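One chain of protein is taken out of this complex; the other chains stay put.
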Amino acid sequence: MSSTRPLLSVKDLAVSFATEDGVVHAVDGVSYTLAPREILAIVGESGSGKSVTVMTLMGLTRGVNARFGGSAVFGSTDLLTATEEQLERIRGNDIAMIFQDPMTSLDPVYKIGDQIIEQIRAHENVSKAVARDRTITLLDEVGIPRARERVDSYPHELSGGMRQRVMIAMALSCNPSILIADEPTTALDVTIQAQILERIKQLRDSTDTAVIIVTHDLGVVADIADRIVVMYSGRIVEQGTVDEIFYDPQHPYTWGLLGSITRLDRERPRRLPSIPGAPPSLLDPPKGCHFRPRCPHEFDRCQEVPPLEAHIGEAPGHLDRCWLSTEEKRTRREVGEGQIGLARPQETPA
Amino acid sequence: MAIEPASELSSVEGGTGFEAVAEREHAVGVGPWRLAGRRLRRNKVALAFGVLFLLLVALAVAAPIWANDVAHTTTSANHLTEILHEGNKQVYVVSLSGVPVGPQWFAAGGKFFLGADDNGRDVMVRLLYGARTSLEIGIAAAIITTVLAVVVALFAGYMRGITDTILSRIMDIMWAFPVVILGVALGTALSIGGLKIGPVTLQSGSIAIPILIIGFVYVVYMARPLRGQVLSMREKEFIEAARAQGMGSIRIMFTEILPNLASTIVVFFPLAIANAILLEAYLSFLGAGVQPPTPSWGEMISEGIDRITTAPHLTIVPGLMLVLTVLALNIFGEGVRDALDPRAKVRISDN
Partner (left out) sequence: MIAVLFAISVITFAIFNVIPNGDPAFRLAGHSATPATIATIRREWGFDKPLYVQYEKTMQKIFDGTLISYSTQTNVDTEIRHDIWPTISLAVGAALIWMFFAICLGMYSALKAGKISDRFLTVLALTGISMPVFWVGALLSYYLGFKAGIFPNGGYTSLTSNPVQWAWHLILPWAALSILFIGVYSRLVRSSILDTINEDFVRTARAKGLGQRRVLLRHVLRNSLIPVISLWGLDFGAIIGGGAIVTESVFNLGGVGQYAANSIQSLDVPPVMALTIFIAFFVVLFNTIVDIMYAWLDPRIRLA
């Protein structure tokens, strides 16, 4: 890959919360890097810790009950140990974030223009007029029609897709080097989803911003990601480029994810394939590999936590956390003609 | 076991309430009541005040014991001319200038423990019997309010149509009447004339009158929120299912909807008692509640205020008892509410 220094370097990130019922290990030793202009996708189901991971980068998970470990180095600052003042300077300015539900992410009592202006003026010493002009340009760039009038609208006067665009405009208003998008399209229509993703890609192309996109939707991932991190129960189980993950997945959980996508170009399966079982409790995770209880391929070695390592010589950036040998993986993941999935070899649909 | 295609799982992680998410995940398998009980038990302060309330009730129940065996008097017996022996001094229960004696504690063997009022009556005895009256009124009125509110809410919320329109209009009217004014109006009118409903006659001095008035006046405040809940419950599937099974309306209301109102009712009830006790005090102060010589906290405070310049303890003592009781109920009620419906414990980050 590139030899430039990574924009963001996360090492062994661990986040836990003390709750009424015990300690929740939401993130358990996550490491990845982010290069400029790169779109990194963090994939997983709810409870995998994917949201906590990125929110921690912004310091939004700090609280009396939270404990952190590891490091997340951005430039010369470790985001985990930075002071609140330092974080305030970084947030919205160097690292910006958009959230899942655009319907509730904007303050209902202020006009959208004013909310963007607020952000600009919080980080840059410009006049209201200049900020307003910039805001109108931004709204235009994200595809909001009649931006000059819309800038004085209230959030409730806009549709979900529009509001998400406003969020993107707001996030990009101070030209951050990293944009984090936490499930940006989950609450939106499929058609709008495509538009938003397209917008994000375009913006990356024109502004060099790196993007971390958190999602559970592999369709979204296939669309725009360069690299993928697959998370399960607080840990990274597989990591690699989009091609590596889609065409040579190494971890059974990834097979399960890929296998549960229904495809138009194949025969309709009798049953929707899915990963049996439920994600483990974060309070009391299984010993060893967290996926063990749901994995049809588990064997006695799995009682020991598999390290996240590269097993394929030609792909040093493709890491996975599974004890199976590479040949076994490539065999077992074939559950049908060219079909990747998690079903037991004996349960291949006839 | 839940089998869900990975691509259809909705993301639950929103907001900063991660602890709540985890908590929810772990709470599977424990019913909401037991969970609430657990939480309540952890709330030491609320429990302490709940126990305090029970102690006060116990004191009230023990009133006759104190009256007969310790103070050897009744609530109305006046000892105007009696003389107490304080050490080797001799003090009149009520001095010649009309000033009653202050708290004796155990100096006179328990008599006039908290002093006397200017009629020569034993304050402690009156206080305990007053507790009885106030608590009786409070609890009975709260029960009336709850029962009526539930019935009104069920009928208005479930039946809708004309029933709802009429009941809601009535509730709107009552809502516009400030509680105290309505209570005072009814209280004054009824305490003078008594009440005659069909074959039942209530004398003007009967405490059933304040009970009914207070119970009635607060119905609206409980019925409205409950009605809202009934309205939303009405649209849920389990009601549709019940109707499909052929259950009649009345049965649905009382066997399906009512149990779901239980947690709201449980939260409201201690607060209803507290409010009833307070309203009784307000009414008695204005002469529209408990009539003298029957003691109640409100009545005693009312009499005390008239004589506050000469004998402040007559105002302070019953007031403190009342405040303590109402406070205990309020704190316990808060604890119950927290136990049944905890907010995700979010902190603003410390800096």
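Which chain is which? They are A and B, in the order written, and residues in each are numbered from 1.
Note that contacts are C-beta pairs under 8 Å (C-beta built on N, C-alpha and C of every residue); 3 or more make two chains touch, one makes a residue touch a chain.
What you see is a predicted model, and the numbers here were worked out from it, not measured in a lab.
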Checklist outcome for this item: Touch list for the missing chain, restricted to displayed chains, reads A, B
Item to check | Residue among A:8, A:40, A:66 or A:96 touching the omitted chain | outcome: A:96
Item to check | Sole residue of B:57, B:231, B:247 or B:286 that reaches the chain not shown, by the stated touch rule | outcome: B:286
Checklist outcome for this item: Given A:25, A:50, A:123 or A:150, the correct residue touching the omitted chain is A:123
Checklist entry - So that we can see where the missing chain sits, which residues of subunit A does it touch? => result 58, 60, 84, 87-93, 96-97, 99, 101, 104-109, 118-119, 122-123, 154, 156, 167, 170
Item to check | Positions on subunit B contacted by the hidden chain, ascending | outcome: 14-17, 45, 169, 172-173, 176-178, 180-181, 184-186, 188-190, 192-195, 274, 278, 281-282, 285-288, 298, 301, 305, 308-309, 312, 315-316, 319, 322-323, 326-327, 330-331, 334, 343-348, 351
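What we mean here is this: only the chains that are shown with their structure count from here on.
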Item to check | Averaged-CA centre spacing for the pair subunit B and subunit A, given as whole angstrom | outcome: 52
